[in-house]
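Here's the structure, in C-alpha cells; my notes come after.
Every protein chain of the complex appears in place save one, which is left out.
Naming follows writing order (A and B), and every chain is counted from residue 1.
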Amino acid sequence: MEKQIYILVVEDELEVMDALVNDLQSFETYFPVETANSSEEAKKVVEQIYYGGNEIGLILCDHVLPGQNGVDFLIELHADVLKHDSKKVLVTGQAGLEDTIHAINSADLDHYIAKPWTKEQLDSVVVKQLTDYVIEEKLNPMRFMAILDAVRLAEYMREHKLSDY
Amino acid sequence: MNLSRKQLVGLVLGLIGLVVPFFLSIEGLSQAGHVALGIFFLAAVFWMLEPFPIYATSVLVIFLQILLLSKEGFIFKEITEVYTPDSYTAFIGTLASPIIILFLGGFVLADAAVKYNLDRNLTRILLSPFGNKPQFIVLGLMIVTALLSAFMSNTATTAMMMTVILPIIARIDVDDPLRIGLALCIPFAANIGGIATPIGTPPNAVVIGALSQQGINIPFGEWMILATPLVVVVLLFAWILLLTMFKPKANSVKVDMSGAFNTSKNAIILYIAFGFTVLFWITESFHGVKSAIIALIPVVFLTLTGVVTKEDIRKLPWEVLWLVAGGISLGISMKSTGLAEWIVGSIEWSSFGAITLILVFSIVAVMMSNFLSNTVTATLLIPLAVSLATSGIAGEGFNLIIVSLVIGVSASMAMMLPISTPPNAIAMSTGTIQTAHMAKAGFTMGIFGVLMVLLYALFYWPLILN
Partner (left out) sequence: MQNARYDRKQILKFVGAAIEESPELRMLVDSFEPGDVFFRQGEKITHLYLMLEGEVVLKHKREDGTTLELITLSAGHFAGLVAFTTGNHSLTTGIAQKPCRALCIRQDEFDRYMNDHSKLKHPLQRLMLSNMADRFMTNVRLESQMNALNQELEIESNQLKDAFQKLEESQQRMVHQEKMATLGELVAGFAHEVNNPAAALLRSSEMLKENFQDSNDGTAKSMIFEYGLHSEPLGSSEIRERMLYIQKTFPWVKERALVRKLAQMPDLALELVQKNKKKIPIDELIQQFEAGKFIHNIQVASERITNLVKSLKSYSRQDNNDWDMIDIRDGIKDTILILSNRLKYLSLQLDLKEIPKTCAKMGELNQVWTNILVNACDVLQDGGEIKIRTKSEGDYKIVVEIADNGPGIPEEVLPRIFESNFTTKNQGAKFGLGLGLAISNEIIRQHGGFIKCMNRESGGAKFQIILPVKNCV
C-alpha cells in the first residue's frame, strides 16, 4: 500500500464545506479528502492521517473559524517539521490584508482563494499546489500524472534521469 | 519494509531456491554447479517477483558469487578438476567492464544534453519539416523519439516527449483517436529506438557484455548496421499500425515549440563533445578504438570543463549499471561451473531446427519482458543461449552472435502492458489511454517484432556478420 496523500479541507459552514468537497471529488481517486469544521478538529484529523503513515499534500482552510482562526492554525501547522511542506491555501471571504500578509510571512501561505470561488479556479490552484508538492517531496510522478499537471511532471522526470531497466 | 503478498512469496521462494540445490545431488552437475544453480534460482525469482529492487538483487548476486563461488569464498578455496574458481575480482570487475564504461559515457552525455536542453532543441528542429498533418506529425514524433532514445535512456526521452505532446493532446477533441495514437507513438518509438545503438537500452549492454566474455567484440558502428535497418522497419510498421488503429479525425495539428539553442560556453562544449563522441563511436570499425575507450572522452572532457558537475554525477542512474553488472557476473559463474551447459544439455535441442530455436527464444523473450524488466529478461536468457551456441549442441547455423541479438532485440519488442517498460508506464499514467489500447497495439507490435527478428536473423544478420 503506497503512502496516501490527503487533501484537508477546514471550513465551519457546512453548506460551504459540502460545495468545496463536491468540487474536489475529481481529485479524490488520487488524493483522499478529509474534512474538519474547526482548527481543533483539524489538528486531530491531521494527527490521525500522519499516524496512519500517510501525509497531507494540501490544506484548504477558511480564515474565520470557531476558536483558533485559520491563519493561526496554518502557522502552527507550518511550525511542525512533518507538516512544514504541506501546501497551504486560504479559502476565505473575510481575512483582511494584515491577516493574509501575516499568513504569507509566517505560514508560507501558498495561495489565497477568495470566496466565492469557481470550479476552474479551485481546480487550477489544487493542481498547481499538488504538482508542486509531488515534485518537492519527490513522490512517484507517474502516480499522479493523470490528474495533475502532466507536462510539469514529465519535465520533472526528464530532468531526473529516469532509467530503463 | 512492507512486502506485498507477491513480494513475500518471492522472498520465500528465492531463499528456498538458493538453499535446496545444496541438498540435492544432480547427476552431471558439479558441486559448484549446484551452488550456482541456487544463486541462479534466487536471482531469477528475486528479479521476477521483486521482493527487493532489482538493482539490489544484482549486487546481492555479485556478493553471493564471491562468498560461495570465488577463490576467496568459503567453499572453493582450491582449484579442483571439475571447478576452477574465479578470483573475486572477476565478479567485482564486472562493475567496470567495458560495456559499463560505455554506458557511463552515454549517461554523462545524455545528462549534459538534458541539462543544456539539447534534446528539446533537437526535437524542435527535427520536427519542423513534418508540417501539420497529423499523420506526418506522428511520424516526425516517432522518428525524433527513436533517434533520441538511441542515445539517451528511453524513459528520459519519453518524459521529454510527453512535455511536447501533452499540450498537443490537450488541444485535440476528446473523442479524436489521434489522442491515443499520439500518446502511444512516443513509448513505442522510444522502445524501438533503444535497439539502434549499444547504449540505447540496457538489454543491448547485456548482449554485448555476454559476447565480450566469449571474446567477441561488436563495434558500435557494426551494432548499428545490424540493428538500425530493423529499427526503421519496425518503426514504420508502428507508425502505420497506430494510424490505422487510431485513425485521426483532426485535419491539422499545431506543434508549438519555442526556444533557442543554448549558446553558453558550456553548451557549446557539450555540442562538440556530443558530436565527436557519436562520430567516433559510429566509426569504430574504421579507427579501431574501442567504444568503451571513446566513452571516456565525454566523461573526461565534460568533467574537466565543469560542464558536468559533482551534483550531476551523483544523479546519474548508477543502479542501471549495477543491474547490468549483476547480469554479466551471473553469466560468469553459470559458464565456469558448467551450470549453463547442464541446463542446455538437459533438453534435446537437436530435434529443433535453427529457425524453431530462434523463434522460441524470440517469443520467450518478448513474453517474459512484457511482464519483467527487459534487462532481467536478457540477463536470464542470454547465458543459456550462449551455452547452447558454444556447446554446439544446437548444431550448425546456430550462431552465437545472432542468438544473443535475437534475445536482446526481442526483449525491447515488448510493449503490450504499462508494466512492460517505463516508457509505457509514463504514457499510461497520463490518463490519455487505456490499457486495452496499449495491449491491442502492443500485441500486434510483438507479433510483428518476432517475425521481423526471425527474418533478420535468417537473412540479414548472417550477411553482415560473414
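Operating definition for what follows: a contact is a pair of C-beta atoms (placed from the backbone, for glycine too) under 8 Å apart; a residue touches a chain by one contact, two chains touch by 3 or more.
In this text the structure is predicted, and so the values were computed from the model without any measurement.
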Neighbouring displayed chains - absent chain, whole complex: A
Contacts of subunit A with the absent chain, listed as residue ranges: 14-15, 17-19, 21-22, 25, 28-29, 32-37, 41, 45, 64, 66-67, 94
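Keep this in mind: only the chains that are shown with their structure count from here on.
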Centroid spacing, where centroids are CA-atom means, of subunit A and subunit B in whole angstrom: 40
Residues of subunit A that touch subunit B when the two form their complex: 1, 141-147, 150-151, 154-165
Subunit A-touching residues of subunit B, taken from the complex the two chains share: 2, 54, 107, 110-111, 114, 119, 153-156, 159-160, 162-163, 166-167, 194, 201-202, 315-317, 319-320, 323, 373-376, 421-423, 425-426, 429-431
